[in-house]
Each structure stands twice: as structure tokens, then as C-alpha cells.
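Left out: one protein chain. Kept in place: all the others.
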Amino acid sequence: MLGLEKKDFQLLLIVIGLTLFAPFLLNPFPEGSDLAQFNAGYPDLMQRFVIFGIFAIGFNILFGLTGYLSFGHAAFLGAGSYGAVWMFKLLSMNVLPAIAISVVIAGLFSLLIGYVSLRRSGIYFSILTLAFAQMSFALAYSVLTPITGGETGLQLALSDPRIFGAAQTATGNIPVPALFGLEMRSSFEWNVGAWLFTFNAGYYLAAFFMIIAFYISIRIFRSPFGMMLRAIKSNQTRMSYTGLNARPYTLAAFVISGMYAGLAGGLMASMDPLAGAERMQWTASGEVVLMTILGGAGTLIGPVLGAGMIKYFENIFSKINETILHGWFAFLPDGLEDVVVAMIYPFIGKGWHLTLGIMFMLVVIFLPGGLVQGGQKIGALFSRKKAEETKPNATEPAE
Amino acid sequence: MGLLEVKGINKRFGGLQALGDVNLSIKENTTHAIIGPNGAGKSTLLNVLVGKLIPDSGSVMFDGQSVLGRAPHEINQMGISRVFQTPEIFSDLSVFENVMIPCFAKRDGAFRMHAIESIFAEKGIQQQAEAILDDVNMLEKRDMLASSLSRGDKRRLEMAMCLVQDPKLLLLDEPTAGMARADTQNTIALLKEIREKRGITMAIIEHDMNVVFSLAERITVLAQGTPLVEDIPDNIKGHPKVREAYLGEAQV
Partner (left out) sequence: MDQFILQILNGLDKGSAYALIALGLTLIFGTLGVVNFAHGALFMLGAFVAVTMSNLLTLSHKVVDETRTDFLGNPLQVDVPYLYDFFGQAAGDTIIDWAVPISILVAIPIMVGIGFAMERGLIKYFYKRPHADQILVTFGLAIVIQEIVKYFYGANPIPTPAPEAFVGSFDFGVVLGFDPNAIIYPYWRLVYFFFSVVVIGAVFAFLQFTTFGMVVRAGMADRETVGILGIDIDKRFTIMFGIAAAVAGLAGVMYAPINSPNYHMGMDFLVLSFVVVVVGGMGSLPGAVAAGFMLGILESFASMSAVIDLLPGINQIIIYLVAIIILLTRPRGLMGRKGVMEE
């Protein structure tokens, strides 16, 4: 189906299902209940899930397949954001040209950086990408202020030309990004009993792009090109003595993943039309590394899971404060309650980064295949008998 | 005119003359062994032939074209395949994928952006890969991870990866180094079979005289970076110069 093997097609269907029904799935708790704080089904966060999902899927095409660890991918995301905002300023508030240009700009930018960085491999490659990204960040922050808005970031203004659209709305405000009139921020809210579900236009646009991005990534993973990339990771010597030139392959992977980052940046700007230099900083690049590896580098679904998980932690988990904790453990005797809260508190709320760091380390140490591998291991425990009956097919890479 | 013509190759590393005025001609459809004591420059010569080292002077012509200054992948595309001392395979890929990759390299050249086509749709490539695995008796191991193979099987897989490209010249760098006796005998048998069935020209660099004399049709003896003699095996065995060069080494 769609040129996919059955298993891959099923995976794609699952992802489509999850993204389409995310407003329900992420809002399982009724409004106003104690657990409502764990609801993640609000537009802003759902948009972030899918946008960072795209970013991580793209990063995985480079790192997961070729093993080249880039520490500068945020630069492409940032470049994509700037490109999109400029489209809003110059052209119109339609998101399609903005997204298109963000992909193109990020592609060109990654072609340039990749061409230079890929002359080295291993840690030297990591340092080169890091250096380029930090340079881009520093320049965007200072000298390039006319293009990037410097410290304040690039914002829309009433005085922007917007040659194909209105410079301002009838009420004299800056117009908002829209897809042929459908505003990205517009939402349809649906009350079902105590539950409130929000269906946001921007989310569904971003989700549409993520499904496309995911589909393309499956095709790449299952293509001869994808196999070559895995071969590069495995043994570059044999690669060249088999008559294959590794560099164009790695460069192509680098540019593809750069374009994914640009798409993510463009979508980010489409949801909220501003772009700042901090999107290019190396900590932002580190974040996508965390997402990809936590979820499972080299697996198809892993990066999406990793992105979702980290964004969920960042936005939901981090809001748990001491009072809430005391509320949860109120059933315990007083002294014990304090002890338990004191023990848990450092790891949640504002301390969620600590949990993230520990989880990340555990994954790198014990589960090189990330959470996906963890899931597979647990799954294998339950269905060991079944696995023995059906012969494993190793030509299919991990999902 | 041989398939591979090496003329007047010199290579110095600092003060050390690794190769001095090496001339070598490997005729089509022969098995040519290059032997010599440790430090004779065998590996250096091999690295020149595959484009890893650039000599200070001299020429290397393969099939009428110069080899020098080309990248290893270009030289492979000209028709030279190489088997390494320790098998170089794609350990993280399955056996089947390992042999599919050279099939693609042969069909599509050094680079092709076939990112959307599915591997599963490449029936021609799959048949080729299956055929070669059958040839080396590894078809039942096609779905195993290459890293989980035994050492002998890794060697056979590497050989299969080279053979599937139909090379004009197969370079073998100590193909039996570190092998147990049984494995060595298997490898000799495999090489003989390849030689007879496919008629591929082979150049073998080897320490083990047993292997050399069971396979080679011509032998070049290298000593201190210079070819000492070149002849058929029977004449090499008792050659006084060869004995001299190997004096102190146990193998002859």
C-alpha cells in the first residue's frame, strides 16, 4: 500500500490515527478535575508535539542511519523560521509560501554547512557542526540584526509591505498567519459532558506535514539509499571498496534532515509569526539529539515518541509543584508525607531536567535503541513463544 | 600487455624506501601471488594499487587506464575488488543486505539518489544477491546479522560481495591470516573454485607458503621494496635468491 510493506503501512496508519485523534487522546481527563493538569490536548502543546516530531524525524535520517552526530541542527530550524517570517513580512500571511521558503532556505543552508562539515567524520564532524551553528547563532544575534531582528527577534510590523496581502486588518492590527483565510490560531471547541476538546487549524496543518514527513522517512528507510546510509554507519572502508562514494550519500542525508528542520522552523513561525536567534543555539540542537536518542535512533517511530515525551515533560510535568505533591500524598502520615515529597520533588516540576538527564543516560547505557527498543524487549518477554514460531526477518530494519 | 601494469613505482616514508622501482605485470586470467618477508613492502604496494597511497613516482595502468590519483571507490568501479586481511563487511546489516549493496554499486555506480524506491521492489538485485549467496553456500544464513557470522563465514561473505561485482581483478590481502587449518583449507578450496568457475584474475599477497603454492600460477618475490624474481611456482621454490631473502624466516 502506497509503496510500503504491510508492517510499515500499519505503522503509518497508527501514526495517522494518533495525530488525527490527538485532541481526544491527549485530553482524557474531564475539565476541572484534579487530573486535568495532565491534559496535553491544548493547541499550543499539540503543535509543539508534531513540529518537534518533524524535527526529530529529520535528525534521525542523518544520525539514526549514517551515525553522523550533528550538534548544529538547530541552525537549520532557525533559518527556516527566519525565512518564513520574512515571507509573512514581504509576501502575504498565507502559510504555504512561508513553509515552502523555509524548507528551501534550510536546504541551501544545510548544503553549505554539510558540504564543509562532511569533509570530516566522527567527533570532528560534531565539532564542526557545533561551530557552524554557534557562529550562525552569534551572527543572528548581533551583526545580522537587520535580517534577524537581533536580540528582540524577528517580528511582524504594521509597516511590512505584504505585497500580496493586506498590510493590516480592517481593525488596524497585524494580520495573523492563515491558510487561504483559515487562521492558524482558529479552533473549534467541542464540549462533551465534562470534557472539552479543542480542534485547532494550526495543529492539523502541522500534523498533516508530520504525516507526510513520516511517510517520506519510511520510504527513505526502506529504500536502497537508506540501506547505503546504514552501510556508511557500519563500515566506510568496505563502502568505498565496493565502489560507492560515501560523501554524496551523507551530504544528501544531511540536506534532507536540514530540510526537515527547516520545515519544522517554518511551521513554528506559521503558528506564531516570530523568530529568535535562541532557536539556533546549541542547546536547541542538543534537545533534538535528546529526543531522537531517547525515543530510539535509527527506528522509525522513536524520534516522534522522544519528541512527544520531552515536550510533555517540559510543559506538563514541569508544572507539578510542591503543593500538588503534598495533595497527592496527603493520605500518608504527616512525617512520611514530607519525606516522600522531599524525595520526589527534586525530580519533577522544575527539576524535570534532572529526570530527563537520568533517563537519557540510562537509555544510552542500557537501551541504545531507545524507548522503542525497550518496548520491543518488553513485548518480546510476553510473546517469546510466538516469536519462536515465526522466523525473525532480519532484512527488515527495526521499526 | 598485462591486465595490471605497474611501472617504476617508488614510495618513501620519511627516510625509509618502502618501494623502490617496482615493476609488475599481472596477466589476465592468472593467479599471481606476491610474497616476501615482513617489511618487504607488500602492503604498501597493495595500498598503491587500490588508491589508498599515492606513489612518489611511477605508473599503474589497469586495463589501459591509469589508476593513480583516483579514489578507492573509483578504482573499484574500474573493476578491482579487494579482500582484506580481516574481513571488512557491513557488520550491522544482514547477510543479504551485505551482498545487495555491491549489486547496487555495480548497477548504479558510485552514487545514485534512489531514496523513494523500495528495496523490496528491486527483484533483479534480489535475484543476483540470492544467486551469489547460493554460490558460496550461505543462502540459509541470508537473514542473519553479518556480525554474528563465524570468521570463516565472514570471509566467505566478503568474497561473495567482491564476486557479485564481477571484478576484472580480485586483490586478496592475506586471505587466510589468523585462520585455523580447516578454515585455511576451505578458503583455498573456495578460491580455487572461483578461479575455475569464473576465470577471475587474482592477485594474492600471502605469508603462508602452503596457500601460495596451492593457488598461484605466477609468483613475484618482493624484498626490501624491490621485486627479486618473478617466475612460476616450481622455479621459485628452490631459487637461491628467494632463500636468501627469507633467511631467518621459518616458512620456506
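A few notes on this one:
By written order: A and B. Residues from 1 in each chain.
Throughout what follows, a residue touches a chain if its C-beta (ideal position, glycine included) is under 8 Å from a C-beta of that chain, and two chains touch if they have at least 3 such contacts.
Just so you know, these numbers come straight off a predicted model, no measurement behind them.
For the chain that is not shown, the touched chains among those present are A, taking the whole complex. Checked against the hidden chain, the listed residues A:S142, A:T169, A:N321 or A:S383 yield one contact partner: A:S142. Only one residue in the set A:G3, A:P30, A:G351 or A:G374 touches the chain that does not appear here, and it is A:G351. Residue A:S126 is the one among A:S126, A:N200 or A:S257 that touches the chain not shown. Contact with the chain that does not appear here is found for just one residue of A:G165, A:G286 or A:G374, A:G286. The set of chain A residues touching the chain not shown comprises 67, 69, 116, 119-124, 126-128, 130-132, 134-135, 138-139, 141-144, 236-237, 282-283, 286, 289, 293, 346, 351, 353-354, 356-358, 360-361, 364-365, 368.
Here is the rule we go by: only the chains that are shown with their structure count from here on.
Note: centroid distance chain A to chain B, computed from Cα atoms, is 46 Å.
Of all residues in chain A, those touching chain B in their complex are 3-5, 216, 219-220, 222-228, 230-231, 233-235, 237-246, 248-249, 252, 256, 391-395.
By the touch criterion given at the top, residues 50, 71-74, 76-77, 81-82, 84, 88-94, 96-97, 100-102, 104-106, 108-122, 142-145, 161, 165 of chain B touch chain A in their complex.
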